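Heads up, one of the protein chains got dropped from this complex, but the rest are sitting where they should.
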Amino acid sequence: MVEEFWRWKEYRWTSPDIDWKTAKTLTCGVDVGSVSTQVVLMADGELYAFSNMRTGSSSPESAENGLKWALEGTDLTRDKLAYTVGTGYGRVNVPFANRAITEIACHARGANFMYGPTVRTVLDMGGQDCKAIRCDEKGKVISFLMNDKCAAGTGRGMEVFAELLQVPIEKVGELSFQVEQEPPPVSSTCVVFAKTEASGLLRAGWPKNKVLAAYCSAMAHRIFTLLERIGVEKDFAITGGIAKNIGVVKRLEKELGLTVATPRADPQIAGGVGAALFAKTLVEKGKA
Amino acid sequence: MADKKGKYPTEPLKCWDKAKKIREDYYKDYASAHEKGGLRWAGGAWTFDAIPAGLGDDVHPITSEPYGASCAFNKEFSLKCLEATEKAGYARDLCAYMRNYWGSILLNQFAFGGPFPKPDFLWQDHICCSHAKWYQVVSELEGGIPHFSIDVSVGPEHEINANKIDYIVGQMHDGIEFLEKTTGRKYQDNLLIKAVKNTCRSTSTWAKICELNKTVPAPLDEKSMYSLYVLGTLQKSSQEVADFYEEVYAEVRDRVARGISATPNERCRVMSDTQPPWGFLSVFRYLEKFGTVSIGSLYTFGLIGAWEVAPDGEWVHRKTPMEQGVSINDRDKALRVLTEWELHKPEWQHFYSPHLKSDMMIRIAKQWKLNGVMLHYNRGCEGLSLGIAENRLALLKAGYPVMVFEGNMGDEREFDMTRTMSRIDSFMETLQMKKEFE
Amino acid sequence: MITAGIDMGAKNIKVVLLEDGKKIRARAQELGGTDTRGATEKAFNAALFQAGLKMADVSHVTSTGAGRANAPYAQDNVTEVGAAARGAVFVHPATRTVIDIGAEEGKTLRCDAAGKVIDFAVNEKCAAGAGSFMESMARALEVKLEQLGPLAMKSTNSIPMNAQCAVFAESEVVTLVHQKHSKEDIARAVHDAIADRITSMVRKVGFENDVVLIGGVAKNPAFVETMKRNLETDVLVLEEPEYVGALGAALVAAENAGVK
Partner (left out) sequence: MKEIDVFREWKNKRHDYARDWQKRTGGKVMGYFCTYVPEEILYAAGVLPVRVLGSHEPQNVTEPHIFAMFCPFCRDCLAQGLKGRYKYLDGLMIAQSCLHIRQAYTSWIKHVPVPFSYYLCMPHKVQSKRAYPYLRGELEEFKKAVEKWTGKEITDKALKEAIAVYNENRRLMRELYDTRKQAEPPISGEEVMEISMAQQMTDKKEHNEALRKLLSALPKRKRDRPAGTRLMIIGSEDDDIDFLHMVESLNKEQYAATFVVDEHCTGSRYFWNDVPEDKDLLMAIARRYIERPPCPTKDWEERKRIPHIMKLAKDFGVAGAIIMQQKFCDPHELDNVVIRKELESKGLKTLFLEFDVTVPIGQFRIRVEAFLETIKQDDLF
């Protein structure tokens, strides 16, 4: 295949208004997910720079590349980083991390920073799993739930689907709304069978957008039932890649009957942010 | 392709409307029992409903399995119930009937309109490993309702002995004490005796009706049998059901006499197994396109029917104790008769060994002259799916082609219509059946 | 007389042209993609071109496969199960058990000498145990699909794969990579996982020799080896395994067109 529709844009960012040299503590958070890797650099607990890229088959390399890229253009060097926390699926394979903390704790903490202390429920829609987290005003995890054994309703599932329909993944959301009326959701839960079902719908003459709509609403509903099981309390935040897919988010909001809080930055980096913040706390507590 | 008209005359069932009415009244009576100073109780379709009957004629039950099936017919409502149950933390693979029923309680919505009418007590029996626990949960969801369940898992019919019967009858006596204590009513043995006789009569008569389906062409197809047998699952101990079954028997016998067929183009006879996916009974209509009729199943025959093996090996209806000249004149005797009668229930035998079920199925396949068997691997009921894979092997060994399809009697999310249809297409091909009309 | 069989598979569309129900004149396939009708026309024309025939020469067309109901050109259709049996017995008359692994469905059937199906099973609900599973695994291992088999052949020891969902298995593969297992061993684990699923299905139907393998995955030598090991019997791979379904349909077409 020449074009890879599932591939989303990798990028990096540096804060225009922070001078790291004036910062007391510089910390780093590395979130090596099954699909994407983010490296977040924070100056005194403020977002300074980050990189967001796809995870390769080797976590250590992904982490390394992520860090290099995050530092790129800033004259900051890694030796200045007081403490690094690794998180995500490859958290134990981050060579330069001082400690590993689970993505559940990090996403709750990160959401607390990015969406504010009023956040009580966090949904992390990652590459391969979907986590519903209840947390307190400090971003401390009270309870959590993860989807099991089946990948329907995950980022990876969405990629598979974008590939099948040959629609760039960033476009899936908006296109899914370009339909006369909302179709019934695809019934299959299995990612692969959802594909089969979709091919069937296409054969039956459904336009792509309508199929996308059916898939997005199926995904939204699956996530909804997961959230129902843990109980949604406001404010409600979404982190992870899918947070950027309005096709799913808008439909989920409709089912929940509440709107999702708006983040200060790309929700995909929440895990990394949480990790960097934990790093800061650990430094301050002299645990580093 | 031939058209829908076939070589056999067909006719709608006369008893249809009455069946419908009995069912509607049943749920009305339950819901409105309190208005008339009566009582409401809930339990399973297999419970000894003859026993609470001794509390008075104004005591009305609701049996959860048929209720759950009624929910399943309404896909939208059913989905709401199922999701409410999941939200409450109950697993998706639990009994689909109960998940619909629990959901109704959680949503406080009665499938037949209005809020869910809370029962005064729970009266159940226990043979599969969850039966009594279903009502443990019901009691909890309803904020604590008195609950009594009777353990009947004492082994297959050929092992019945005094010790086993005493165990069950003993529990029944305790149960009657429980009923008097919880309701504050005086228990009336004469009503019990009447109800026990009705139980034997309705279940024996239902078997007689099923026997008539040995006829070629079959006077009844399974789809219509469902709407008739269900009454037995509602209240097999009621006079009304017992009498009604005798009417049905007369009508079906008349159909046989006049050569009336359920399907105009019967060329191939199959049976199913376990509860069907209730939301998708159209599967049975689909079979007709191939000139194929499902004449029933061990489920439709044996859940409510009482059977015995005649000296010539034929499977025939069980003679009632009254026909056998047994006199029932006190509580203990009534309870013993009821126990023995129910312990012969065909659908209770396979709980101890799937091989007993295989034997019964093969017997049906032979005596009802079948060409093949469709097994519903039912994710909604572990009790009736118990050992079903062994049944499949045994039927194949006996020379009957078998089709397997996975589904769920009460959770439409686990039934895939398209895949099942294509499965049927392949199966019909193997039976050399061609579609006769679209 | 020329008849045609079209196999509307979940991934590819295959066409076989048959002469007098005896001689295969052409085989062609196209990726189904989103425009199946267009793809079918392409495949059909390619086949006609190969055989130096025109549309008008084809007297009967029968379709099979997931999308058989809306196949262009087809006068009638036959189920995948029926087609697979007919095709397999035609190519290899001693066939009694057919294992067909398509992109998203695994099937097993037992049949008689005439290609009449006696019993069959299709994998339920989950796609582990199908070709697409193998594809996502290859992707997770970052190797080409064709390389997966040969890699597995080089494996020295077996590691169990626990995840069954195609997508979770991907992450398990990544985990195994992290645990420094060799690509060879992981590739084998993938094969074992699928082969176990398929073997379960085959045992359900019960197998009789000869056992033949059709469908795309049949071209994978490692998979064939694993199946032989599991079933402790020989498993034959028919020539052009992915066309057997379409061939079966073409045979049915010939029959329906009255070829003796």
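Note that the chains take the letters A, B and C in the order they are written out, and that residue 1 is the start of every chain.
One rule holds in what follows: a residue touches a chain if its C-beta (ideal position, glycine included) is under 8 Å from a C-beta of that chain, and two chains touch if they have at least 3 such contacts.
A quick note: this is a predicted structure, and the numbers were derived from the prediction, not measured.
The chain not shown here makes contact, within the complete complex, with A, B, C. When the whole complex is considered, the residue among B:C129, B:V216, B:A257 or B:A310 that touches the unshown chain is B:C129.
From the set B:G6, B:G43, B:G103 or B:P354, the residue in touch with the chain omitted from the display is B:P354, counting the whole complex.
Taking the complete complex into account, residues 89, 99-105, 109, 138-144, 146, 148-149, 278, 281-282, 285, 287 of chain A touch the chain not shown. Panel shows chain B; residues 88-91, 93-95, 126, 128-130, 132-137, 139-140, 147-151, 153-155, 163-164, 166-167, 170-171, 174, 351-355, 377, 379, 382-383, 385-390, 392-393 of it touch the chain omitted from the view. Touching the omitted chain from chain C are residues 124, 160-163, 168, 171-172, 175, 192-193, 195-197, 199-201, 203-204, 206, 230.
Keep this in mind: only the chains that are shown with their structure count from here on.
Distance between chain centres (mean CA atoms), chain B to chain C: 42 Å. Counting partner chains per residue, chain A shows two or more touched chains at residues 200.
Among the residues of chain B, those in touch with two or more other chains are 416.
Taken together, the chain B residues at the contact with chain C in this complex read 389, 396, 401-402, 404, 406, 416, 419, 422-423, 425-426, 429-430.
By the touch rule above, chain C contacts chain A in their complex via residues 10, 32-34, 36, 66-67, 70, 104, 125-127, 130, 132-133, 136, 140-142, 163-168, 170-171, 174, 177-178.
Residues 78-82, 116-122, 124-125, 204, 206 of chain C are the ones that touch chain B when the two sit in their complex.
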